[in-house]
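The complex is shown incomplete by one protein chain, all other protein chains being positioned as in the whole.
After this line comes subunit A, so read on.
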């Protein structure tokens, strides 16, 4: 098979860029823990109210620098009483769904979590600026999908 000289240069340049690019993504992901949201924990979608941490949804302080926020998503809203968290501390969001697939997406942040029934999605995030942030569902979940939102206050 014959490759034109220019094509060789073009492909070698492309493949090297590809390797460099993937290495950067991979190193930041696995050595600096920059993973997208996810997690391997499962839950019985019919017994959410009886299962920790969703038996007590909302904000819980874990230690001086860490807070946990447990949220249950359902058509068309979130069980999340008074979401107030401090800026500059690590907030661990844990979200699950009672019915269909939803998302838990905080505007102006990188928190963009798919919420799948039977699974618990986890994402740690540290807010830098105080303010009121819009939380919305960006996965189609039914007629009222576009009315599914809430707010989190960062102080």
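One rule holds for everything that comes next: contacts are C-beta pairs under 8 Å (C-beta built on N, C-alpha and C of every residue); 3 or more make two chains touch, one makes a residue touch a chain; residues count from 1.
We take it that contacts and distances are computed from a predicted model.
A.B. asks: Could you tell me which of "ABC transporter ATP-binding protein", "Na+/galactose cotransporter", "Cytochrome C" or "Phenylalanine--tRNA ligase beta subunit" is the UniProt name of the chain missing from the displayed complex?
C.D. replies: Checked against "ABC transporter ATP-binding protein", "Na+/galactose cotransporter", "Cytochrome C" or "Phenylalanine--tRNA ligase beta subunit": the hidden chain maps to "Cytochrome C".
A.B. asks: On subunit A, where is the contact patch with the chain that was removed from view?
C.D. replies: 1-4, 6-7, 10-11, 14-15, 18, 21-22, 25-26, 28-30, 34-46, 75-76, 99-101, 103, 105, 107-108, 110-114, 116-122, 133-134, 136-147, 149, 151
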